[in-house]
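Taken from a larger complex, these chains appear in their original positions, while the remainder are omitted.
We just call them A, B and C in the order they show up, numbering each chain from 1.
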Amino acid sequence: MMETLLRRCQIRSQIVRECIAEFLGLYIAVLIGSGAAAQVVTSRGTHGDYLTIQLGSALGAVFGIFVARGVSGAHLNPVYSLSLCVLGRHPWKKLPLYSLSHLVGAFLGAATVYLQYYGKISTVFILILILSFNEYAIQTFSGGELLVAGPNATAGIFCSYPADHLSFWGGLVDQVVATALFLLCCVALEDQRNGPLPDGLHPVLVGALILTMGVSMGSNCGFPLNPARDLGPRLFTFVAGWGEEVFKAGGGWWWVPIVAPFVGGLLGTLTYELLIEAHHQTTPQSPQQEQEAVELEEVVFLKPETFYWVITVISLMPVLEAGEEASLAIL
Amino acid sequence: MMETLLRRCQIRSQIVRECIAEFLGLYIAVLIGSGAAAQVVTSRGTHGDYLTIQLGSALGAVFGIFVARGVSGAHLNPVYSLSLCVLGRHPWKKLPLYSLSHLVGAFLGAATVYLQYYGKISTVFILILILSFNEYAIQTFSGGELLVAGPNATAGIFCSYPADHLSFWGGLVDQVVATALFLLCCVALEDQRNGPLPDGLHPVLVGALILTMGVSMGSNCGFPLNPARDLGPRLFTFVAGWGEEVFKAGGGWWWVPIVAPFVGGLLGTLTYELLIEAHHQTTPQSPQQEQEAVELEEVVFLKPETFYWVITVISLMPVLEAGEEASLAIL
Amino acid sequence: MMETLLRRCQIRSQIVRECIAEFLGLYIAVLIGSGAAAQVVTSRGTHGDYLTIQLGSALGAVFGIFVARGVSGAHLNPVYSLSLCVLGRHPWKKLPLYSLSHLVGAFLGAATVYLQYYGKISTVFILILILSFNEYAIQTFSGGELLVAGPNATAGIFCSYPADHLSFWGGLVDQVVATALFLLCCVALEDQRNGPLPDGLHPVLVGALILTMGVSMGSNCGFPLNPARDLGPRLFTFVAGWGEEVFKAGGGWWWVPIVAPFVGGLLGTLTYELLIEAHHQTTPQSPQQEQEAVELEEVVFLKPETFYWVITVISLMPVLEAGEEASLAIL
């Protein structure tokens, strides 16, 4: 009976299946990750600490990936989808659909956490209102008790805000470096020619990578790394009562965790491709190519070129600082 | 000699073997999990903290599963057994026997922890009394020092009580969401078509999932997730001296961790089945079915239907709130 | 050259190789485990906490097992060797040699930790003295600053002492329960018919099991579980300056972590064998045996018998309490 019911619900369209999987995967990751933050903030540290929040983010990603990996490959991040598109391993036309699925998943994940901790009838209406695109009613839910900044702030449960000591430009650099590192390692874990990986270990390692980001680059601005995971919950907090402050806080910080990860992600992906993956491409394809003369001239020629790449990648980051005074003058 | 002895003790009945394995598996899980809580509570935090309690729960499940997995599949949870029955992967007639084994295992696991920390001759009598169903003597053991609420409360070592700030209805929603997430991920990990998993990794991942629940949804009411694991130790605390208060506390909270997990578990199982598993059923069975026309009408027809399911699942939760005022009025 | 050198040092005797491996394995486990405790005690909690000590114990066992597993199977614990002997999977005549190797490994592991934290010339002499069995000189090293009890106690770095609140008999029960659980899970992990395990995962799971013991049964008396790991370091602290107090403390506690693990270990091993392993012995050996009638009478006969075993195992523990008053009267 159940079998028959399930078969009747079967979707044959590959892209619809993939979007549902991406949606559900990020929904789970955000539900767990934001839940871990909400638990520590609302219990004022008695039910967890900084480490359990990072564990929550990491384990959320692990199980989000396990849910989606067989259907869509479990990108769960528009930056990762973009990287694969740039490398020619994912069709460009799927990028907007995947990104939209991520955004919806992150939005509803945040909504579910809100429901668990601030459970009110109003949430039902909010969801209905959003689904019917009624822009008018949104403002009316902005209660005074949902604060973005200060000791009772709760907006940080859902999306990232910069630490007080962080300059605008410093936060941007921080995001670019962090996402570059993140994507570099993600692409390395996917690189079968670098070394095989037992099948079930991959999602666990991505989780470990997110824990890594949390313990090593989480203090400046909460390591967003994922534009959808930041924008979706931010949109939710906007409509759920925290109001316009979620976009105004930190000097209009909100667009940084959307733009910086794309820049950093491409930087990290290219760094790995140029420093590691580009060089073992011949091994499985053409063993005869290996046998042809390793022209010494070419080695000599390429060697400085590659080191030029290394220096460029490293140097690119400080160069960005040049605009610091300019941007500070504007803001 | 040992070999011969063991062979003489051999049981051929499959169902008896399975019940023993389920009993022993949950006995171990509760012994470790409640032991971790007891250690932190009785040492007043010097020998562990919130994280070690969650680690104890998670690792208890890991080793409970390792002990039972080869014989019965290591359900260790009536909700999981029910989900498999609903999906047609487990015979319905085994469900009550499995659930009873879980209940006995959890009861005796709690009894062993009690023995380690409050080791008294009386425990022997209690066990004998329970086994002979002598209802009369139970009340006489209720000493004053075994408290359910307040700073010296110890009942929370064994089973869940809601946090003070939590409304009755909020706790119910919390339980439903948590168990839905838990079962969704459990079913996903079992789904071989979603992706293969090295054999020994499965129990470890279920343990990681329980740790996940602890760090992301543990602060409201201690994430029961498992009716037997909550009711068994609660019955034990009832007979061991905490008395009727274990059923009265939290406004008659005790039935919520029994009913809510079943509701949430079915919700989570169905969500996974409808959003993910239903759609890759053809892949390994009938590749010719794939080749037949992907009728666009059907895709168009099914697409909104599926999204309807997503919305329904998400919306179901807030709808439950409607009864909040009503229930508050009654209690 | 190195190859030739190594080949010249090759030992052909299997038993000598195994004893060296067992020695080195437990040496590493104690060096890491006691090192973790020493780090927290001597830094007064700034470089670690209760959890890092447990992680140290667990990871020490992991790497001790990785070092020894290929040669001797990495028992690293006389109790585990005894269990295998009882089950007929290890020759009895090797038991004393293995146990002695464990004792020497634990002794020298403690000595190396002592060297790192209290590095003094005297250690050299102590080692030499011990090796030449000069019993006389040992007493002269007993300085006053090496304390067994009180806030500045350091003896607990090396071996276990019972918590103040623990009665003598309660500690004994605690040890028996803990080692029973430990061995039950160890034997389960080894049981290939219960379920296969990837080869490298086994040592990691044993480490996880020790972490489990640490977070769930570590507060009463520091979960010794291993007679050699407790007696070896205790002997070292005796000769290294803590003096006779290491044997007198806790009302002559020292023999409990030697005797109780053997009792608990056998109890746990037999529990697993009788409840789980005895019943799947036919599966891989004789499928025709399965086909022969599952005689219902026998099932009915065995069913209560097995539950009798369960009850016996559980009940055995409280029965031990009977001697509590007697023992308290004596001590």
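Observations on the structure shown:
The rule is short, and it goes like this: contacts are C-beta pairs under 8 Å (C-beta built on N, C-alpha and C of every residue); 3 or more make two chains touch, one makes a residue touch a chain.
Note that the structure is predicted; figures quoted are calculated from it, not measured.
Within the whole complex of this structure, the shared sequence is present as 4 copies, and 3 of these are drawn in position.
The rule is short, and it goes like this: only the chains that are shown with their structure count from here on.
Chain contacts here run in a simple line, from one end chain through to the other with no loop closing. Relative to the centroid of every protein C-alpha atom shown, the closest chain centre, again from C-alpha atoms, is found for B.
Simply put, chain A must spin 90° to overlay its Cα atoms on chain B, rounded in steps of 5. Averaged Cα coordinates give chain A a centre that lies 32 Å from the centre of chain B. Between chain A and chain C the centroid-to-centroid distance comes to 45 Å (mean Cα coordinates, whole Å).
In chain B, the positions touching at least two other chains are 51, 198, 201. Only residues 50-51, 54, 86-88, 163, 167, 169-170, 173-174, 177, 181, 184-185, 188-189, 191, 193-198, 201, 205, 208-209, 211-212, 215-220, 271-282, 290, 294-295, 298-299, 302-303, 305-306, 309-311, 314-315, 317-319, 321-322, 324 of chain B touch chain A when the two sit together in their complex. For chain A in complex with chain B, the residues that touch the partner chain are 1-3, 6-7, 9-13, 16-17, 20-21, 23-24, 28, 31-33, 35-36, 39, 42-43, 46-49, 51-53, 55-56, 59-60, 62-63, 66-71, 108, 111-112, 115-117, 119-121, 123-124, 127, 131, 198-201, 204.
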